[in-house]
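Notes follow the structure.
Missing here: one protein chain of the complex. Every other protein chain is in place.
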Amino acid sequence: METLEIFDRLQAEFGAEIIDTGGAAPGDLFISVNPERIVDICLYLRDSAEMKFDYMSSLSGVQNKDNSFAVVYHLYSVSLKHRVVIKTGLAEENPKLPTVERVWKCADWHEREAFDLLGIEFEGHHNMIRILNPYDWEGFPLRKDYQGQEEYHGVRIPY
Amino acid sequence: MGLLNRLGDPYNAEGVILGTMEQILNWGRAKSDWFMSFGLACCAIEFMAVNASHFDFMRFGTIPRPSPRQSDFMIVSGTVTMKMAERVKRLYEQMPDPKYVMSMGSCANAGGPYWEHGYHVLKGVDRIIPVDVYVPGCPPRPEALLEGMIMLQSMIRKEEIFKKRDKIKAEDEAKDIKAV
Partner (left out) sequence: MAERKTIELGYEGVPTDRMRMNVGPQHPSTHGVLRLEVELEGEIVTDVIPHIGYLHRCFEKYAEKMTYLQLIPYIDRLDYISSMNSEWPYVMGMEKLLDITVPEKVEYIRVIFAELNRIANHQIAVATFGIDAGAFTPFLFLFRDREMIITLFEAASGGRLLYNYFRIGGLSGDVPPTFKEDCLSIVKQVRNTNKEVMDLLIYNKIFVERTANVGILPADVAINYGVSGPMLRGSGLDFDLRKAEPYSIYDRFDFNIPVGKGEVGTVGDCWDRNVVRMYEMEESCRIVEQAVAQMSMEGDVLETIPKKIRPKANEIYCRAENPKGELGFYIISDGTAIPWRVKARGTSFVNLSVIPEISKGYMMADLILILGSIDIVLGEVDR
């Protein structure tokens, strides 16, 4: 199914929660949705017989130009062989959205990674701790205003 | 060290090896270095290739040991990150003396390609443990690693064992004088 068709179906199902489609030709089209109902939307995408998005390729946190955040879900259906991109926008202060860990187990580590690098918090995640950086690391390295630590446990970091 | 072979066959007859204790000990140490088999990053794959059939690292008398307590030297093969740094240091401390460290690859030498924005990369393993031989390259060719091993062996062969304390003391004194 094409992205625009999926958009129509989703809008029929969820109404105003589905905001818009975006993206331009050589790149991917995406569907922007409201972060509050993301779990229901994902469950619908996974379980409905026409969609069957059973495979989550990737979940990425992004910081936009205006310093707000976004979380992007790349979904794929192994049985029906189609794909879709779902995007949610988050505020600059205290970015938060519900976890989709119970929809796709794959999201577990991806969400922890987004938390570790960008500080996006996923509510309801069973283990929201850092994954790549040490557990006592300070700051979120992938934010655009990140200043590296000078020292970690007595060892100098800068070159 | 000289081999005095007065009576023809050195094994069955009284072949004599002459040398100082130091030379003989050093010879033994240089020719049977057990290393800690321990890989960190991409360089470890080249290190594996060195260990495999084509380059045959074991002809230097090296044997891989999984435990630091049984090894003579350690090859830091790859990027050391901040999270890993304490572990590398602890591994080094667990090795019995005399111990040597070979730093393999640009990452272990000075941060390599990650020197500039690598907020989580240790810029050179010599910030936490002393290094004896640096092998440059990203990754170093196996030949370079073999060259590093030869250098390490020749270093060990020149080692002073018995008069070491006196010598270090003399050096320190000389330094103090300079500082004054």
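Letters A and B name the chains as they come in the text, with residue numbers starting at 1 for each one.
The criterion applied here is as follows: a residue touches a chain if its C-beta (ideal position, glycine included) is under 8 Å from a C-beta of that chain, and two chains touch if they have at least 3 such contacts.
Quantities reported herein were computed from a predicted structural model and do not represent experimental measurements.
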Open item on the list: For the chain that was dropped from the view, give me its touching partners among the shown chains.
Closed with: A, B
Task: Sole residue of B:L25, B:A41 or B:M155 that reaches the chain not shown, by the stated touch rule - done: B:A41
Task: Missing-partner contacts on chain B, residue numbers - done: 36-42, 44-46, 48-49, 52-54, 64, 66, 68, 78-79, 81, 83-84, 87, 91, 113-114, 116-121, 138-139, 141
Open item on the list: Could you pull out which residues of chain A are in touch with the chain that's been left out?
Closed with: 23-24, 26-28, 30, 54-58, 60, 62-63, 65, 72, 74, 78, 81, 85, 104-106, 108-109, 117, 130-134, 141-142, 144
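Here, only the chains that are shown with their structure count from here on.
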- [ ] Express in whole angstrom the distance between the two chain centres, defined as the mean CA positions of chain A and chain B.
- [x] 47
Task: Interfacial residue positions of chain B with respect to chain A in the complex - done: 82-83, 85-86, 110-111, 115-116, 119-120, 122-123, 127-128
Open item on the list: Under the definition above, what is the set of chain A residues touching chain B in their complex?
Closed with: 132-134, 141, 146, 148-149, 152-153, 155-159
